[in-house]
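With one protein chain removed, the remaining protein chains of the complex are shown where they sit.
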Amino acid sequence: MIDTMLEVRNLKVAFPAPGGVIRAVEGFDLDTAKGECVALVGESGCGKSVTALSIMKLLRTPPSVSRVDKLQLDGRDLTHVTERDMEHIRGKDMAMIFQDAMTALNPVMTVGKQIDEIYRRHTHLGKKEARRRTVRALDLVGVPEPASRANSFPHELSGGMRQRVLIALAFACMPKLIIADEPTTSLDVTIQAQVLDVLQSMQRDHDVSALLITHDLSVVSNMADTVYVMYSGKIVERGAVRELFTKPAHPYTHGLLASVPRLSDEKQAFVQIPDTVPHPMRKPSGCYFHPRCFRSSDRCSQRMPRLETLSSGRQVRCWHPLRQEREI
Amino acid sequence: MSRQNVILQIARRGGSLFSLGKKLWQHPKGRVGLILVGLLVLVAVLAPVLAPYDPYDVTQRAEKGLRPSLQHPLGTSITTGQDILSMLIYGSRVSLMIGVSTGIAIAFLGALMGVMAGYVGGVVDNLIMRVVDVLLVIPTLPLIIVLTNLLGRSYFVIVLVFVAFGWTGLARVIRSLVLVLKNSNYVKAAELAGASRWYIMTKHILPGTSHLIIMNTTLTCAGIMVAEAGLSFLGLGDPTAISWGKMLAEAQGGGALLFGAWWWILAPGVGIFLAVFSFMRIGIVMEEVFNPRMKASSSIYKLFKHLNNDYLDEVFQSMEDEANAEPAEQPNGSNPPMAEGAHD
Amino acid sequence: MPKHRKHLAVCLLLMACTAMLLSGCQRIEYPRRTDQMNTLYVGVVQSSFPSAFMPWLSRDGIAPTVASMLYSTLFSYDDETGEFLPNLARQWYYVDAQGAPIVTASGSIDYDRLETHGVKTLQNPQNGRTEQYLTVRIELDPDARWSDGQPVTADDVYYTLDIARNNCLANHAGALAWTADLLHLYSNSGQLQLPGIFTYSHGAAEQGYVIDEAEQDQVIYLHVRGVLGAVTSLFTTVLILPQHVWEPVVSRECQLNNRDPDARMQYLYQHPVGSGPYVLDTAASGPSQIVLQRNELYHQTADDGSPLYTVETIRLILYQELNVAIYAVMQGHIDMLDASLSPNYVRLFEGRDDLFVSVAEGIFTQALVFNVNPVASEQSRMRNLLVDKQVRQAIALAIDSDMLIRLVANGAAAPMSAGLIRERLSDFHNPNADILNGEQEEQLQQANVLLDEVAPERDEQGYRLLDGQRVSFSILGHPGEIELISFLEIQLQKIGIEIRYQAKGSSPETTYLWTSRFDMTLQGVIFSLANVDIMLNAHFVAMGRTSNYGRLVEPELAAGIEEMRSTLNLHRKYELLYDLQPVIASLYYKVPLYSPEIVSVARTDRYGGYQVVPGASVFNTTNLQAIQLLDGSGEASASSPSADRVRGTVAVAREE
Partner (left out) sequence: MKRSYVIKRILYALFIFFIVLTLNFFIPRIGVRDPAERYYPPQGAMSEIEYDIIKQFTRAQYGFDVSTFQQYIRYLRGLTRFDLGTSLRPGSPKVTELIGQRLPWTLVLSVSTLLISLVTGLLFGTLAAWKRGRWQDTTLLNASTISVALPAFFIALMLSFYLGFELELFPAYTNPNMVADFDWSWKAIQVVLNNAALPIMSMALGGIVGYSQTTRNSVIAVTNEDFVITARAKGLSHRTVLYKHVLRNAMLPLATSIGMSISGLIGGAIIIERVFNWQGMGTLFLEANSTNDYPLMMGIMLFLSAFAILANLVTELFYVILDPRVTVGDKR
């Protein structure tokens, strides 16, 4: 398929540790079409960020060991690409937006300079030209007075501004793929919306594929086209956003959706999934979710279910998937 | 934030002294340190029994500047013909005594100051921290020299002076720990419950700092031993006793270099080294025991050295959906084989 | 690209730094002594060099030596003969009331006539007592010149001695002590109450001393107390200062020996004008070296008219530590070392034919001193034991000086007689004073018998008990003397007395002696004919607040010393001294231990002809006059030193 932007097949990441192995990602598959926004959803600690980093090939060995059968970006096979070549792809063809803008920006460097670096690295522009582009990039993400803000240090900017800077940073070279790792978690709700708007418009306007990683389903519903739900290192459900939101098949997805309070919905009580994600070194047998699942059976605790395809583009990993006709 | 967590973790990692000792003993490096310190104490206590000659006896032999031999395993001094081994054995007393007594005194003063500054806060805190600032800028060694000149050079004065200048480091560490503890939930809860300041200080704050104090004391002992040796080397230690620093000073002053009497320099130097090294070892191991994160990060790299591909293959294989079909095959929770691999 | 240039610059800078530091790593063949002319490099071991060269400020270390090379005294003293040798002055004698010299036909002092004709009396205005005094006539060498070319005159001598007496213009305890016997008295407010120095321009005529006009610049008359030793310090200790230099600047506000000098004074301190054999090269001198150039105007010459001192330039190099200085000698950085070495070092120099090792007889005696004169607050039953002569005697008997010298002093010492007059001065040495030469076993027995009378009880360790308390004394010593103290400890244990070592300098109380917190101490004592008048008086007669540690007053002895001091007949004085020695010895107030020899070292590759001088290291005036710069062949380039140039006796270097 020519219009597949990112294709990941069977990505596995493990962190060997004294006393055992941390299994962060256990066989992850992903397809992103051009211009599509894919969301990766799950609670914290279920391997989303590790997935993102390993797609960018930013994980180091040690401490991690990763294997992937196929990693392809816009038709280019990245599976066996060297670190040196990867450097030229990062920032230019794929870029990342990080969670906490406070720590993700170098505190002792002006934000302008941090963006300049990208241009100078990937487009071999002179200092002045790079700065001109930087200012434009900042302007694009809605930073007021971009020329003077470029000379500010990260701590001199507000949270929202910093996040915009991060977005500008990611979109600097108009990459083919943007990976946004919880881009709004650290922000106030009001600013969250603004930043999301910026992110969404940038993605849509420039026809960039995006991998949005979040635990916040409201973010997903606004932005994403396809949603992958991840639990303890495995994809448990996949589907188009509307379908998945209206008819979740996996009890975990159901639980996630139920835990979002919605004003429109008065029938359902606010439900939380009991307990937390298992420690990645001590995962339960069988289906990893079964200890927390309201539908678990003996089989659940013995065998891990396969990712079954329900309909086109719709997959679920469960022995007892929810009936599809059921409305929430 | 994470640093505070680390401190809290150290503070909470409870356990008695006994269990601490056990942990140290189980740690291979800690064991080396403990054995060395034990030997040192033994040597110091049994000095009169162990020393083949009277180290103070400078007159009864016409055996000056002898090379190491069976009669004098570490040779004799050039100026007085003293047996170096005997001096070395007796010298351990001074090093140990000064090091440990100063270390303990510093632990008391430093903890007191740190807790006062941290818990009482306000004017007291301000005052103590200003004193710390002042002590930090005054050059320590020259000031100690001045004070020994003024107050005399008995070991009591030397310990006193070391304590007067050595407490600042510990006080600062304790203060920051107390500040964290003070804002921790259980202290807040106790405060809300109406516990008195004194009660909170003795029941909650002090026990929380105890491990940090023990760890610091061990490292302080090591530092003081070096400092004492330096002071004695400058000829400013107690002139009546035999100490390793003074042995070096005598060797230097007695022309050991000119005569090529390497044994006279090497012996006390190695003595100082071993004593300080053993205390430091224990201190560092304690740090590892109290702060497992530090240990973990360093051991991961060790682990990777012994990681074998077969094992990794097995791990990755177990991630496949099919593999999970048989729950018995799951190697989850089992120890990776590098633990065994580490032995070869 | 400018950025690359910046990197390049940093790299180059780093490389340059590294190269520079590495260049320090290569062995550099630089001349050990930069000046290859007739320059003697002398290593001096002390903590710092003086920067002021005013004799009265020069108290310790090399300073007095330098002062004595820049300035001259009136006479110099010959220890061996007790005679005064000419220096700035060429002759002197006592005169009678008529001003006639009291000398024998051969020119020496006529002591018989001195007693009868020399003594005059006057009223001391300060205490109202009548004092006996003598008149001395001194005649200066007309050739003597200051280093700025001015002649040395009688008025310079007047100025020097006068200002030494005047507390308001010069405040120097030493100077006061040296001139104490000069009857030239000032009040505390600086008023001259009694003149005692007379020159042509200072009242000689009024006193009836006739000075020929031709000799007006050479002749001085002095009134001194009626003690034969009175002139000794005046002649041999007081360095004469140039009046024309100092008088314009010295005032009540700006005293001669100033700790806080103004710029003018400072300049004079640093640019000394003296009459000694050497002048200071101020430009070349600094905190780490002092450079002396031979004074070409010096009035004394060798018999053949050549300069008396052969070395043209002396560079004194400062070393803080002895070992460093020894290293420097062995490496050839310096020609000689002005320091006394431990005999241990002799071994180090064995087999080196480029080194000259001088082992000279020492002139001071290391003595164990008892604190028999404690202040009231320090008195205790234990301390009072030491007041008992028998106890002191027992302690003395217990000390085996032969063994001490063999084991502790390592052979580099000679035993000393208890009377503490050096044996070599055989005329005055009384063999009866050698009370400690006996069989050691016997002596120990004797000591125990003596002590059994005082404290017969003993504890389980064999120490004697006094009122149930162990007899135990503290002994103050320098850490360097620990061997000695250790030995004493062992010896005294044999007679049941414990001693405890207290280190000198271990607490402020131990840095000085008169607090008498200690029962015993170790002291170097010099008794020679030159100081016998002062020392014996200080130790046995005078008592005061400043009474020194170990001072003992025995009325009988005091009377004997007084008689010895006041006799004006030298032969009688010597007889009395001879008789005093056993009396002093039998008091056991100081137990002589040994007399260390002086070991020093010099290189023989540039200079030759070294002499060993008693009581001195290789750097001394005798060697300065005797040594010759060698040319390449290693032989003396100039004529060999004539024997008469060398004063004093020459001991033979110890053959190792």
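As written, the chains take the letters A, B and C, and residue 1 is the first residue of each chain.
The rule is short, and it goes like this: a contact is a pair of C-beta atoms (placed from the backbone, for glycine too) under 8 Å apart; a residue touches a chain by one contact, two chains touch by 3 or more.
Bear in mind that the values here come from a model prediction, so they are computed numbers and not experimental data.
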Tell me the shown chains the invisible chain touches, ordered by label.
A, B, C
Touch with the omitted chain, as defined above, among B:156, B:186 or B:301
B:301
From the list A:103, A:201 or A:311, pick the residue that touches the absent chain.
A:103
Which listed residue, B:145, B:160, B:214 or B:312, touches the chain dropped from view?
B:145
Touching the left-out chain: which of B:39, B:190, B:257 or B:312?
B:257
Counting contacts across the full complex, list the positions on chain C that touch the omitted chain.
14, 17, 20-21, 23-28, 30, 33-34, 47-48, 50-52, 57-59, 63, 167, 171, 173, 176-177, 258-261, 269-270, 286-289, 317-321, 323-324, 327-328, 331, 333, 508, 511-514, 534-535, 537-538, 542, 544-546, 548
Residue numbers in chain B that touch the chain omitted from display:
130, 133-134, 136-143, 145-147, 149-151, 222, 226, 229-230, 233-234, 236, 248, 251-252, 256-258, 260, 262, 265-266, 269, 272-273, 276-277, 280-281, 284, 298, 300-302, 304-305
So which bits of chain A touch the chain we can't see?
53, 56, 58, 62, 83, 87-92, 95-96, 98-100, 103-109, 114, 117-118, 121-122, 153, 155-156, 166, 169
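The rule is short, and it goes like this: only the chains that are shown with their structure count from here on.
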What topology does the chain contact graph adopt: line, ring, star, complete, or other?
line
Chain whose mean Cα position lies farthest from chain B
C
Would you kindly tell me how far, in whole Å, the mean C-alpha position of chain C lies from that of chain A?
93
Multi-chain contact residues (two or more partners), chain A:
none
Quick check: in the complex, which residue numbers of chain C touch chain B?
321-323, 326-327, 330, 342, 344-345, 347-348, 406-408, 410, 479, 482-483, 486-487, 490, 501-503, 505-509
For chain B, which residues are in contact with chain C within the complex?
56-60, 62, 64-65, 78-80, 150-154, 235, 238-240, 252-255, 257-259
Of all residues in chain A, which touch chain B in the complex?
12, 14, 16-21, 23, 26-27, 61-63, 65, 67, 233, 281-283, 285-286, 302-304, 306-307
